[in-house]
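Just below is one structure, and these are the notes that go with it.
Rest of the complex left out; these chains stay put.
Labels run A, B and C following the written order; every chain starts at residue 1.
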Amino acid sequence: MDIKKKADTLRRLKSVEGHVRGVEKMIEEDAYCIDVIGQIQAIQAALNKVKAQILDDHLHHCVITAVRGEDADERERVLSEIAEVYQAATKV
Amino acid sequence: MDIKKKADTLRRLKSVEGHVRGVEKMIEEDAYCIDVIGQIQAIQAALNKVKAQILDDHLHHCVITAVRGEDADERERVLSEIAEVYQAATKV
Amino acid sequence: MDIKKKADTLRRLKSVEGHVRGVEKMIEEDAYCIDVIGQIQAIQAALNKVKAQILDDHLHHCVITAVRGEDADERERVLSEIAEVYQAATKV
């Protein structure tokens, strides 16, 4: 990952960390259950954004390198990983 | 898609179609709501399996061809599509 | 479910059935993989809508009856089912 993307990803994760602490506070202060669930959903959406960014970067670097390379096993490995990551994301 | 994979995908989709008709019958016969929801979840899981198969095939054909090809725009297009499909799958 | 809601749910399921047949045709005609995946995602979204309607109806009938009733076991059973259905829906 280039320095700029790395900084952006870290910034988003720091924000998720703060958001989780916010939810802890809500629990401590007996906030309304449905509001807490809403905040956790927002955290999960933010994490989806981070995953999408990381995958995008991965596709444009590791995957291109592996697919254009001469090592057929490595190519196969990298493409299978993408398929697995997708399948993991789509469990109902 | 080769003939064998195509036949397998079609077989799975025919099975999904039958499963949907089964759920219609459950609704007509006033089956218990939670059982109906369970069957719909099973249909969605079967569709996830179909999507994963199609993506796997896509990665091993179109994506390899585009990434190894000389057309930078086409390569970019194909990789962005994968990123989009993944993002669509991960909405919370 | 009242007659009107039942008719609406059946209409949606019939539409899903037709949509699945459309995807089969796309496979037979070697449509572009990413387009097929997009259509399957649309089917899953339509099924989510059906599940949400059924759950909504369930909450307003079976759940109210059970929770207001005198049978503590039945109440517990019905509420646990809602919790399970939710958990099944949120698997990452």
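Note that in this section contacts are C-beta pairs under 8 Å (C-beta built on N, C-alpha and C of every residue); 3 or more make two chains touch, one makes a residue touch a chain.
Since the structure is predicted, the reported quantities are computational estimates derived from the model, not experimental observations.
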{"item": "Total copies in the full complex, given that 3 are placed here", "value": "4"}
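Everything below uses one rule, namely that only the chains that are shown with their structure count from here on.
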{"item": "Interface residue identity across copies subunit A, subunit B - same or different by half", "value": "same"}
{"item": "Chain of greatest Cα-centre distance to subunit B", "value": "A"}
{"item": "Whole-Å gap separating subunit B and subunit C, where each centre is the average of the chain's CA atoms", "value": "17"}
{"item": "Centre-to-centre distance between subunit C and subunit A (centres being mean Cα positions), rounded to whole Å", "value": "28"}
{"item": "Whole-Å separation of chain centres (CA-atom averages), subunit A against subunit B", "value": "22"}
{"item": "Overlap residues in subunit A, where contacts from two or more other chains coincide", "value": "89, 91-92"}
{"item": "Subunit C-facing residues of subunit B, complex", "value": "1, 6, 9-10, 13-14, 16-17, 20-21, 23-24, 27-28, 30, 33-34, 36-38, 40-41, 43-44, 47-48, 50-51, 54-55, 57-58, 62, 81, 85, 88-89"}
{"item": "List of subunit B residues in touch with subunit A within their complex", "value": "41, 44-45, 48, 51-52, 55-56, 59-60, 63-64, 67-68, 75, 79-80, 82-83, 85-87, 89-92"}
